[in-house]
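Missing here is one protein chain; the remaining ones are kept as they sit in the complex.
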Amino acid sequence: MWFPPLPVVIPLIVAASLVAIGAYLPRRVLDLVACATAASVFAICCHLVAASADQPIVYWFGGWRPEHRFALGICFVIDQAGAGLAALVSLLVLAAFLFSWQYFESVKSLYHALMLVFLAGMCGMCLTGDLFNLFVWFELMSASGVALCGYKSEEFGPLQGALNFAILNTLGAYLSLTGVAIVYASVGALNFAQASASLAAHDPGGWLVPIAFLFVISGFLVKAAAFPFHFWLADAHAVAPTPVCILFSGVMVELGLYAAARVYWSVFAIPLAAHSSVTGALFLTIGTLTVIVGGIECFSQRHLKRLLAFSTISHTGVMFLGVGLLSADGLGGTAIYLLGHGLVKGGLFICAGILLHRFRSVDEFELHGKGRELPWTGLLLLLGALGLAGMPPFATFFGEGQLADSARRHGLGWVSGVMMLSGILTSAAVLRIGGRIFLGWGLRRPFDSDEAPAIPMESETHGGHRNTPGTMWLPALALIAGAMAVALAPSVRIAALRAAHRMEDTRGVTDHVLLGTPMAAVPEVHIAPALGELWKPAVNVACAALLALAALFPRALGRARRAVVHAIERAIHPLRAMHTGRVGDYVAWFILGVGVYGAMLVFGYRR
Amino acid sequence: MRHPGRMGIFFTGAAAVAALYALSAIRLPGPEDVRGEYMRIINGECVTFRHVTDAVTAVNFDFRGFDTLGEEFILFVSVMGTLVLLRQTDAKPGAWAPDALSPGRAVGASDALRVWILAMTGPTVLFGIYTVIHGQLTPGGGFQGGVILATAPLLLYLAESFDVFRRITSHRYLEIVEAVGAGAYGVIGLLALFRGREFMANIFHLGKGGNDINLFSGGTIPVINAAVGIEVTAGFVLLLYAFLQEMLERKEAGS
Amino acid sequence: MIGMQLAILAIVAAAGGAVVFTRKPGEQVVGASFFGLMLALMFFIFQAPDVALSQLVIGAVALPLMVLLAIAKTRSTQMRQDHEREQPRKPEREHGRHGPDEGRFSPPDEERPPADVRQPPGRPREAR
Partner (left out) sequence: MIYFYAAMAVAAWLFLVGVYGIVTSRNLIHLCLCLVVVQASTYVLLTAVGYRPGGIAPIFADVKQTDKAVDPVIQALMLTDIVVEATVVALLLALTVQIKKKTGTLNPDKVNLMRG
């Protein structure tokens, strides 16, 4: 059994070696080593996906297998959901390394080392089966993420972004650790399976379990940019170097969501089973608020990277809705959606990086019409916008279809409406900015004087900017094409649903980990009929296009313009005013969010 | 948002969070027999099966050694991140503000005092090394001893000058040492794979008989402990170095 | 024993509050160092000598040291910036193309209305 620890261990050892000898190696060798490492991690993760198809792989570090049903050591519990996510992570890291081939001309090996440690932390989060180990990888991911976010420390923007990122995430991590301590205090176990079994057998009663659950996941909610913990994300993503943004938006945020879902199903599902409706309502509330706030904020941005960051927030909301259905098919739909979104968002950020490379700006108004030189990048951006809208054949379409189907069967039809809202607002924003940049449509100056921040950016590259190197547009093309291709094969969708069934089978996993009992076969999975849903993306794209056109050509609204603009501003202003850019405010919102969601759980559980 | 709004939000949330703490406290701690099991097994096994007397070290480097690997790299990546943020790469000697060269000299400390500080360096190093290598027997270990060792060069700076500090703590060299310390941990873990065991399995000789406990018993534990000690020493010296150099940069000092 | 435990917990609580409510970083570092020391003592009293030793070297020594160095650095930066403000200096970098956003960097010590006092939402924007 060689492979399970390697996705974490290989990048760590390579990172250490790069720091030790990297200064004596030429830049290209560093790039090659880094790419080779990411590629081999990708290959190993793909192998793990295949190997865990039948039964989850349980790997006990140090050979400390459970004695008398008691887990002494740390284990990896690798199922298809975790391994698949780790594969997505390593694929995006590979894309980021390719993209940064022409980037950061002056860097030494530290950039590569930080990225590899970041990769190791994310893989560890995907695969682990231990509460404290999850916290350790979470912290490793955050620490390397902060360092990467502030990488361009000669500018001010990255510094503030990294500071807000660090403070919010650190606070969240401490609260998570508090939750872990509470779990340990009540059952004396850190292993997921052990804690789940003990909590089920000795429920401490009262509100202890729901509160511990909330504390544990609050760190992950911060990472997942759930409302009202989301403020840091837009600040950090807007200013981080582009290759880092690919990872931040493509997978890091989703990993927060994954960790929350994983902790719920691995540890808390049985003790909280009697009140699953309350837990579901919590996730649905978070999801709805996050979709709306992220979508509206996204539409009101002019800075392309920041716009994409808010779109990520909105789409995370969709995934929260999927998790909130608390069902296997909802979770499977979320997995498909996550896959599609990660790839599309990675591709879109690369497009932003290409613009930054060519024109030293990602500002909507500064770039007005300049994109005419870059029709292919524009096409990729258009495709990305369609992917955000959930157009077939993008994976987001199939994921959304699955989620809508699952929601309908749970009597929560309104959920699909909220999901459509996210698609409309975010793709409208991308279409609008694309129309302005690549077609030169619309005004050259902001129509509204109360405009969104135009964060000064410096180019990340030196030298000639006359052309776009292949290492930049090829990854973007590959990612967006991948997002289209991946879910076309029904086998991928079936695998996602089966993985979700496995993840949801708490009791089966617990016995499998502690006793080695094989898990029961996965029941027949139900793929939602996709073609009947075709009207949704059509409506999405039509609404998005109308909205984008209205924003580009407000005069076409004629007499109604003043009233419309006025109404929209009234709606948007409070949200914009919330986002003050001050870390003290963010922390206050964080505490309020924890308090309110905690109150929700406490009052819900009394029923 | 104006300040009062922020405080309103905070106090509302804080009241609720305080209530959450209180509500969870009334049900804690859980039944003794349930939550004491982990502890009982470890306390019962660490001497007999691992040949170490410090159970905390046994947990850190053996039972839950994989956590410590992650933690090592948290330290590693934070040091690298701090260096990146402060951009300590190519400073040249002589770029320091003259009055900052030595706090000892700057405040006009007598030679006797400076000699005394210098003389303290030796015992500090000895104590640090002692703390590192006795980690498995008595309280202490790679982390604690490493930080103690890292303060030794600082004493040199206090007594002499930053140039002396710099000379014995070459930046490039320290980075290599830190990386080797961190990487060694992973490599020791990998060795077990080549022996056909799980990652991080304790494959070295644990000790003879049941009661053979000394500085070298415990198999991989003392080796990992030493690697951690090296990494922490180098890491903290680098951190102090980065901040010191940042403070002393003449260009910024406005002199 | 229990009396000692409660006493050290009370001291830790008080010292933590003192760290927060001391607003001057220079004085605060002293408080933080004391706080770290008290935490180490608490670990010791609660039978955690390993942790106590770590806390002693990190919380009471290494961390305050780093903070002190950072304070010293920011002071020297402040001196330089005060020095430069007396003579007109060239802007460090062109912000020109971002026109309206230059004002987002508030210069130090300059009293200006809080940046978030914005146009109330109800008023039509076009009038401005």
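Letters are used for the chains, namely A, B and C, taken in the order the chains are written, and counting of residues starts over at 1 for each.
By definition in this document, contacts are C-beta pairs under 8 Å (C-beta built on N, C-alpha and C of every residue); 3 or more make two chains touch, one makes a residue touch a chain.
No experiment lies behind these values; they were computed from the predicted model shown.
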Query raised in the report: The chain left out touches which of the shown chains?
Result: A, B, C
Query raised in the report: Which of these touches the unseen chain: A:17, A:37 or A:164?
Result: A:164
Report summary line: Missing-chain contacts on chain A, rising order, are 132, 136, 139, 143, 146-147, 150, 153, 155-157, 159-164, 166-167, 170-171, 174-175, 177-178, 181-182, 184-185, 190, 234-235, 238, 300, 450, 452-453, 455, 576-577, 579-584, 587-588, 591
Report task. Touching the hidden chain in the full complex, which residues of chain B are there? Just list them. Result -> 6-7, 10, 14, 17-18, 21-22, 25, 28-29, 36, 38-39, 42-44, 46-48, 53-56, 58-60, 63-64, 67-68, 71, 74-75, 78-79, 81-82, 85-86, 137-139, 143, 232, 239, 242-243, 246, 252
**Report entry** Absent-chain interface as seen on chain C, which is shown
**Finding:** 2, 5-6, 9-10, 12-13, 16-17, 19-21, 23, 25, 28-29, 32, 35, 39, 42-43, 46-51, 54-55, 58-59, 62-63, 66-67, 70-71, 73-74, 77-78, 81, 104-108, 115-116
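To be clear about the criterion, only the chains that are shown with their structure count from here on.
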Query raised in the report: Approximately how many whole Å separate the CA-defined centres of chain A and chain C?
Result: 31
Report summary line: Note: chain C sits from chain B at a C-alpha centroid distance in Å of 23
Query raised in the report: Counting only residues that touch at least 2 other chains, which ones in chain A make the list?
Result: 577, 580
Query raised in the report: So which stretches of chain C touch two or more other chains?
Result: 116
Query - chain C residues within the chain B interface of the complex - result: 49-54, 57-58, 61-62, 65-66, 69-70, 72-73, 76-77, 79-80, 83-84, 114, 116-117
Query - Residue numbers on chain B that touch chain C, as the complex places them - result: 1-2, 54, 56-57, 131, 139-141, 143-144, 147-148, 150-151, 154, 236, 239-240, 243-244, 246-247, 252-254
**Report entry** Parts of chain B lying in touch with chain A, wherever the complex brings them together
**Finding:** 1, 6-7, 9-10, 12-17, 19-20, 23-24, 26-31, 34-39, 41-42, 62-67, 69-71, 73-74, 76-78, 80-87, 89, 172, 175-176, 178-180, 182-183, 186-187, 189-190, 192-193, 197-202
